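A single protein chain has been removed from this complex, and every other one stays in its place.
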Amino acid sequence: MTAPTADHASGATALTDALNAFADHRPEPQAVQLLRPDGTLTLPPEHIPGYGSELLRALYRDMRMARELDTEATALQRQGELGLWPPLLGQEAAQIGSAHALRPDDHVFPSYREHGVAWCRGVDPVDVVRLFRGVTNGGWDPRGSGFHLYTLVVGAHVLHATGYAMSLAKRGSDAVAVAYFGDGASSEGDVAEAFTFAAVHDAPVLFLCQNNQWAISEPVTRQTSSPLYRRAQGFGFPGVRVDGNDALAVHAVTRHALDHIRGGGGPFFVEAFTYRMGAHTTSDDPTRYRPPAELEQWRARDPLARLRAHLSATGLAEPAFFEETEERATELAHRVRHAVRTMPDPAPAGVFDHVHAEGHALVDEERRRFEEYERSFTDPERP
Amino acid sequence: MTAPTADHASGATALTDALNAFADHRPEPQAVQLLRPDGTLTLPPEHIPGYGSELLRALYRDMRMARELDTEATALQRQGELGLWPPLLGQEAAQIGSAHALRPDDHVFPSYREHGVAWCRGVDPVDVVRLFRGVTNGGWDPRGSGFHLYTLVVGAHVLHATGYAMSLAKRGSDAVAVAYFGDGASSEGDVAEAFTFAAVHDAPVLFLCQNNQWAISEPVTRQTSSPLYRRAQGFGFPGVRVDGNDALAVHAVTRHALDHIRGGGGPFFVEAFTYRMGAHTTSDDPTRYRPPAELEQWRARDPLARLRAHLSATGLAEPAFFEETEERATELAHRVRHAVRTMPDPAPAGVFDHVHAEGHALVDEERRRFEEYERSFTDPERP
Amino acid sequence: MPAQTMTLAKALNLSLRTALEDDPDVLVMGEDVGRLGGVFRVTDGLQKDFGEDRVMDSPLAESGIVGTAVGLALGGHRPVVEIQFDGFVFPAYDQIVTQLAKLHARSGGALRMPVVVRIPYGGGIGAVEHHSESPEALFAHVPGLKVVSPATPSDAYWMLGQAVRSDDPVIFFEPKRRYWDTGEVDPGATPPPLHRARVVRAGTDLTLAGYGPTVKLCREAAEAAAEDGRSVEVLDLRSLSPVDFDTVQASVERTHRLVVVHEAPVFFGAGAEIAARITTRCFYALEAPVLRVGGHHTPYPPARLEGHYLPDLDRVLAAVDDSLAY
Partner (left out) sequence: MPAQTMTLAKALNLSLRTALEDDPDVLVMGEDVGRLGGVFRVTDGLQKDFGEDRVMDSPLAESGIVGTAVGLALGGHRPVVEIQFDGFVFPAYDQIVTQLAKLHARSGGALRMPVVVRIPYGGGIGAVEHHSESPEALFAHVPGLKVVSPATPSDAYWMLGQAVRSDDPVIFFEPKRRYWDTGEVDPGATPPPLHRARVVRAGTDLTLAGYGPTVKLCREAAEAAAEDGRSVEVLDLRSLSPVDFDTVQASVERTHRLVVVHEAPVFFGAGAEIAARITTRCFYALEAPVLRVGGHHTPYPPARLEGHYLPDLDRVLAAVDDSLAY
């Protein structure tokens, strides 16, 4: 905070000068990019932290696995095996690139489309799919993976990440809480409140906004008149825009942000500028609202194609690597398909499970009645 | 919105360059000030829009009336005539300066401390006091004065102002909606959502934040790590800080903002940097949390003293002007005191008045029963 | 316009279209209501025909949607707001409860709040979390609001029109599992008052009262009970604030038994108020306690379990049996 201005020794010469001092004339920087769509680098490799075959192959492999999971789950939904699926198609670099920069003890708070991040955090894709089959509202234990449950109320979890970060700080940990959310979510009051709490508590939280240009049918211009990364600056912490289809850049920028946060610098905002290439969910029909040309334009910026081109051109990966990756992807798809097809429905009384940790007389009574009632259908004594 | 960045022809030479392009290194401008605390001008008078005896006397007179009302209402509360009073002491310039820049057809959405603005909008101070006596939850008809009711839920009305502005724009009016709110309110999600709606709709709304440094016992550092005017810039519209104890500067900056908005420029944010010299409300004891030195520092920046010094030094007002103003103030105090002392309580069945515009069977039934019940106490037939 | 058979969703669409045509101050706003026509297509085609100025895609912020609607209403507009799903009304709850519901009273009657908040609600469509809730009791308890829910395309058409024309805020609960049900809508008919309950089917042994999504279930239960020789009267409450207790009372005075069916949790649900009040009104007429069939006191379960959560024919008939056993 600036201290109250006292006397203005040398004032402006005109009121407009004084007002102009507040005008925000900063030029719009370009989104940070390391890999061009054609697969060439924007910087010499030695200037790119972590650059090397290990990282690049891992990024490619995990993007490929995420895309395969996405394709398979979309198909399973079409076949009626899942109630719904929100595809991540097009956002692989934003998710895999950022997730690879995290430490195992960092804690991720996803929205509902972060299947790629889930994969990197070691969450079994079958568990993710289980949620969208309608078998559970959760699906995994966040304590194991450091990957919180999906939150379907847009923006709500961004506060949870902030609170979690406050908790980490109180324990003296240098782990970071990471909130993934969308361009649409940025309009929710909860997200703004999270920025405020994070800023005034200097909480170790990374706000990772995947600006995929759409919130269902609404373009990002319905959510903001300012580039989203600037929102953070209005709350007093740094914001950066990265090419969200460039896994290498997302990785590097996320790493930079995490270093900043771990070093006690407080919250950081990364806007991954990307594109939702598919429908909002399998229930959605984007042809009703989206110009086909836009999709084409973004198809040319496909995150996988770009990294693949780079790996091939530089020889950092041989054809065998790609073949093996395809095989692994196919195995994953088979495993998920099989698991879904054989997934049992939960027990009827599951409705009553885990409403409270310590019981609740009414819930207990309702469960008893329900079990009695259920028995009455099988009970031969029933009149 | 910036278009998606395509190829980076001339990239940065290092990642840090690319990241640094996002750093916000702007210097902190000084709050706009026209009148120094000693009453001298920071600019030649001919550079100050509206400068002249008429405006300056009017500003002084209304600040004096507001302070008198405030003093009287505080006294009435101490005497048990009012349930509560939120004093405006210290914020006269922020309120009167801005209110004088408005047109009659502009529409103000106040919080609960804008007694000075109410005064300028022609709301009878007796009506304001009536609210705090507990006679009504409203007190005046906003349609007459263009001054909406007080809103006690912090921040909620900022959305109303934005919606009202959208309504004005739809009707092709060039009037402006003005939301007054505090530094504390800036943390509420509703205020952030109002910024978003205003920005994407280019709504003709002026956000006038009186940063009086405190939200009850919490200093503004508990609400933000960034100067508040910058918040607006993060949502894509201009924000300016003005010395909120300088009525002339507040007036000029507000006028500038209104011109901008009327010209179709969309929303504008003015942070009036001021100080709550009194308690939060008459229920509050600021000595529990506030360093006395801070109060002293701000006392030297008293908004009335400053303008009075200027008026006297420049001869823009004679002693007679000040005498007459004092008389008017005393008259106002008497009138308010008399009105409060003779103010009737509302009729008991007033509880049921105006719950709905078009009736509600249950409310109607409850009213009938209530009236029957009340009658039973006076009814000689009662057993 | 002649009478037509259409879906409930289409009836709502037609009603909005009529309202937009009849009154230039009427606005439609919400997430995805514009080009997409809403996730349930209730606003389909309206933006195309009435423009972006009257049919507005809102930012993703429910408090903002209702809060700006309040401001628009203060400016003389009549906003019809869509909340995308029941579970997403809560961010707007503050604006609804502390502002929308109270501004008329706060202003001593000077200000009016002709705002309709449309909420697709209820379960049974196999949806993910937060997309199947029935929060109506949370609004009916709040003075200053009116709360209604249509069960048929005809009511959907008429009641929405009446809500839009009302100068009071109306929370309009749309039974989403019935969006695709069809029925006749006759725009030339004379509709009953907005808050009047309707006897759907006459009967003598017991009264079954539902609203919104459960009216159809109650009708089916009455038909099944008829096969067992039981004459069940079915009421569609239509309005939850106010409740048309006169109609319910008249029915119970005839049948002496009442079962209320809703999807919301029973505990503190609408059935409680109806039971309490009807028991007082019909204390000597009732031959059994008012029974309630509804959701359990558990969070709405995942889709594969919702069949065990939602009232169904068996559970309603069991309650009918229980009541008749007194």
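Just so it is clear, A, B and C label the chains in written order, and each chain counts residues from 1 on its own.
Definition applied: a contact is a pair of C-beta atoms (placed from the backbone, for glycine too) under 8 Å apart; a residue touches a chain by one contact, two chains touch by 3 or more.
Bear in mind that the values here come from a model prediction, so they are computed numbers and not experimental data.
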Omitted chain's touching partners, listed by label: A, B, C
Contacting the left-out chain in the complete assembly, out of C:Gln4, C:Thr98, C:Thr182 or C:Ser231: C:Thr98
Residue among C:Thr7, C:Thr43, C:Ser154 or C:Ser241 that touches the chain left out of view: C:Ser241
Hidden partner interface residues of chain B, rising order: 83-84, 131-137, 152-155, 184-185, 187-190, 215-218, 222-223, 283-284, 288-289, 345-346, 348-352, 355, 360, 362-363, 366, 370, 373, 377
Residues from chain C at the interface with the omitted partner, ascending: 63, 87, 90-91, 93-94, 97-98, 101-102, 105-106, 129-130, 137-138, 140-141, 143-144, 241, 264-265, 267-273, 275-277, 279-280, 283, 288-292, 296-299, 326
Touching residues on chain A - with respect to the absent chain: 136-138, 141-143, 148-149, 151, 153, 156, 158-168, 170-171, 177, 189-190, 193-194, 196-197, 200, 353-358, 360-363
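FYI, only the chains that are shown with their structure count from here on.
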Most distant chain from chain C by Cα centroid: B
Geometric centre distance via CA averages, chain C-chain B, whole Å: 40
Multi-chain contact residues (two or more partners), chain B: 189-190, 193, 196, 200
In chain C, residues with contacts to at least two other chains: 58-59, 61, 63-64, 91
